[in-house]
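Only a portion of the chains appears, each positioned as in the full assembly.
Letters A, B and C mark the chains in the order given here, with residues in each chain numbered from 1 onward.
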Amino acid sequence: MTAPAAEFAANFASDNVSGVCPEILEAIARANAGPAMPYGEDEITRRLEAQVAEIFEHEVAVFPLATGSAANSLALSALVPRYGAIYCHREAHVNVDECGAPEFFTGGAKLVPLEGLHAKIDAATVAAAVSGAGVVHHVQPAAVSITQASEQGTVYTPQEVAALAAVAREHRLVLHMDGARFANALARLSCTPAEASWKAGVDVLTLGATKNGALAAEAAIFFRPKQAADFGFLRKRGGHLFSKMRFVSAQLEAYLTGDLWLRNAMHANAQATRLAEGLAALPGVELTAPVEANEVFAALPRALVEGLQARGFVFYVWRDAGPKPLVRFVTAFDTRAADVAALLAEAARLAGVGAGADQR
Amino acid sequence: MTAPAAEFAANFASDNVSGVCPEILEAIARANAGPAMPYGEDEITRRLEAQVAEIFEHEVAVFPLATGSAANSLALSALVPRYGAIYCHREAHVNVDECGAPEFFTGGAKLVPLEGLHAKIDAATVAAAVSGAGVVHHVQPAAVSITQASEQGTVYTPQEVAALAAVAREHRLVLHMDGARFANALARLSCTPAEASWKAGVDVLTLGATKNGALAAEAAIFFRPKQAADFGFLRKRGGHLFSKMRFVSAQLEAYLTGDLWLRNAMHANAQATRLAEGLAALPGVELTAPVEANEVFAALPRALVEGLQARGFVFYVWRDAGPKPLVRFVTAFDTRAADVAALLAEAARLAGVGAGADQR
Amino acid sequence: MTAPAAEFAANFASDNVSGVCPEILEAIARANAGPAMPYGEDEITRRLEAQVAEIFEHEVAVFPLATGSAANSLALSALVPRYGAIYCHREAHVNVDECGAPEFFTGGAKLVPLEGLHAKIDAATVAAAVSGAGVVHHVQPAAVSITQASEQGTVYTPQEVAALAAVAREHRLVLHMDGARFANALARLSCTPAEASWKAGVDVLTLGATKNGALAAEAAIFFRPKQAADFGFLRKRGGHLFSKMRFVSAQLEAYLTGDLWLRNAMHANAQATRLAEGLAALPGVELTAPVEANEVFAALPRALVEGLQARGFVFYVWRDAGPKPLVRFVTAFDTRAADVAALLAEAARLAGVGAGADQR
């Protein structure tokens, strides 16, 4: 007997379909006690900078923000001249998913798209791409931007980051890390936040919280505070300085308190791993990238894709070409193990194997 | 006997020192039930557009946003060419308090500062300023932007708006209303939202909620939806498209439900009026602008200013020149009558008059 | 007897209605000998920098350009942050006659319009206007821009410039001089190019040649070459790097050789002075600004304006309000004394006085 669709259908479209985790919602409510000076002059925002410095074991300049596109674009705009070149993977969020925000905020800098396995760029590719320094006809090499975890759910090791940083230093480029899913990457790596960032050579990290349990909270973290001299002005003129900033800062504070960020990320990662293992065991299913964070990319037989959709499971068809569409599943801090199990059971049933098939 | 400072000190620095009103905080919590599609594809956002259309009695395109600077700048950038001129009061928030955000978002349009009594511009002044249409050497007349309520807490009547709109139409300019305190203005006027906006000729209204009880919520409301064709792209590339938009929309929905926006505004306005009346009765105090919304601008004897500050009352010294500094007090949805009374009592005591003086 | 209009009509509309003076046209032809490396790598461009350094008695970085708007906007864009404020006279060319070019090139900086007699700003006015430094809500004080000679044909003395420079230094602003008519100003002042520029505190001078005999040639001259580090890139991305730059540089070289620039300017100034004196002697004519360079601003009886126009004299009616339109006459390197005399004779005749009237 098959349960009605509504009962086990679940949403794997993105980690931003999730709501807010309880600890963060409570922090917002708690921040609502009495008046507080606006625009970051409040106590919570002040505490946040100290907290980030402690967690990252480094002097930092921290700027609370509310969207990842804003965090990335503002960070780049503080570091890259208008005629600068930013080297990134062709699939990078900054290159393809922000409607040109980096170009807008930098005043016209150019994102130079590079190739690389599983949405990661490597040091050799960047080294080969850097050119034109000092020649007025060409945009000037200015930054390397990497996404951690990447757009295919893979994770840069500190060694890989350090190799990129070495190339960056050689050419006087800044190294920007888009950490929309930094916690998911960190949960995967056996290292400290410091090792995953400035110790590996990262100059500026845009640390995401929204995809991992916050309502709307990101932070631009500069490990060389002098590089942030302009940031306050750029944030304001970008319309990203919140008058009641305490409510953004409160989210970040709660996120970083008591390892909430890592616990949320570990949960999401674990669900993704389980989902990936289950799918990979099915005939005709092929994982197209290692599952190292909270995203699963897999080529599925078309019948399987359509069958899951018909049963109410929500996910993105990433590329629909050929007999096996490439599909993306994303798990989150609140993904229920039962939902993963339900999807796997249904997939097995559709594939005519395993427990799901037996029960028919 | 004088109570200790801490007991009656209160913060009149701005309406953004207040937190979130309970109805809106509850709406945020309520919106946190289960997954929802991101980027405005959720149910709450969908309902919001219908709600705004009903309240304003007109077809609208509504875009939830989180800061007033973003709302103003994006709205103007959707309507004004890069070489456009935007006529506004010299003291307008868009001209002096957004660190050049309108120039940034429009790609370089020019804000033409105009003079006008109590921070309001009038039709004749705008008519006299419009020039250069069709001449390539000059920026091209493109928009009129007014603030409702104004930067001095005064309110445009529908008739005044209509007169400005007539000039705007004659010169093919769009009429933008920065409604960061629109509810406060509306609470003052005996008219409908429609009469205060599109019926008076407003093309686009940026409706503020943050200063009047929301956490971070504003809406760009286009009364000619065709003019909003670009807006979605501009919002995204500005980093202002929220993935978990339901939480912004939920604030706006609660704000507009059951007249919450007007109740909050009426309370704030009433406190400002009482504060103004009390101050005006003191010797040496002069109100410098009519108190028509939730702001009081007054020239106070320096000793009075310093005495109030010493007692812990917080407010801005707007212009510190001459023997009587110009001071701004702002009230909000949560300003306590007791705080206003305490300030007035202390002021009277300092001025050596009234009940306060008597009690000594 | 009155000669037919065509015989004595002349064009006083602007100094850019004139063509190219022979020395400069010859220099262009001379530069056309054989191949030369492009983009400023030619011999003439190299010589030019040395020549400018010698004439101005200071180390300089020189960038040949072809329009004044480009020179001004590029210079400002190299010195002012995107969120900067540029203090200038309300009538300044950069503020009203460049269709927003400075805003475009700077990425959105704000021109703050100031008042001042005869289109000149003074130190006190600038000092009073500078505000907001360090406050993120406000554009940041960044530059003072003055026009030499001014938009009303008046000239800043080195002392006036120095006073402005003192204010600029106090607030860490750069001082930009729009020298579209620098030669005309210099011809008026008894001082050296150095005294009129860097010795008085000018950081960057945009030196015009086009209005004073060149085909299309201006130079951005930085007296602190380090401030020009970005300029080459900004010029290129602005489309202002000429491949056959030798032909622009050749114009500038000829312009500065053998005092050609001063001779041309002295001639133009002398014609303006004579024109002004002649007009001022007529009944009902009022000079509205001192004639210190090659422009005459005068309020003329309407009948006189119309009469001159009817006789074929070309000039701009600057402001047409009231019984006496404000009129601008501009003289140039090639203005013929006979044309000035003809205009004055005709004006006298129309005014019913003097030689012109006598002859009737």
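Note that in this section a residue touches a chain if its C-beta (ideal position, glycine included) is under 8 Å from a C-beta of that chain, and two chains touch if they have at least 3 such contacts.
What you see is a predicted model; the values in this text were computed from it and never measured.
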| item | value |
| --- | --- |
| 3 chains shown - copies of the sequence in the complete complex | 4 |
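Rule of thumb we're sticking to: only the chains that are shown with their structure count from here on.
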| item | value |
| --- | --- |
| Chain-level touch network, classified as line, ring, star, complete or other | complete |
| By mean Cα position, the chain sitting nearest the middle | B |
| For chain A paired with chain C, centre-to-centre distance based on mean C-alpha positions, whole Å | 53 |
| CA centroid of chain B to CA centroid of chain C, Å | 43 |
| Distance between the centres, which are taken as Cα means, of chain B and chain A, whole angstrom | 35 |
| Multi-chain contact residues (two or more partners), chain C | 82-83, 107-108, 136-137 |
| Contacting residues of chain A [partner chain B, same complex] | 11, 13-14, 16-20, 25, 28-29, 31-38, 66-71, 73-74, 98-101, 103-105, 210-211, 215-216, 233, 236-244, 247-248 |
| Residue ranges of chain B in contact with chain C within the complex | 82-83, 96-100, 103-104, 107-111, 113, 136-139 |
| Residues of chain C defined as touching chain A within the complex | 39, 81-83, 107-108, 136-137, 140, 230, 232-237, 241 |
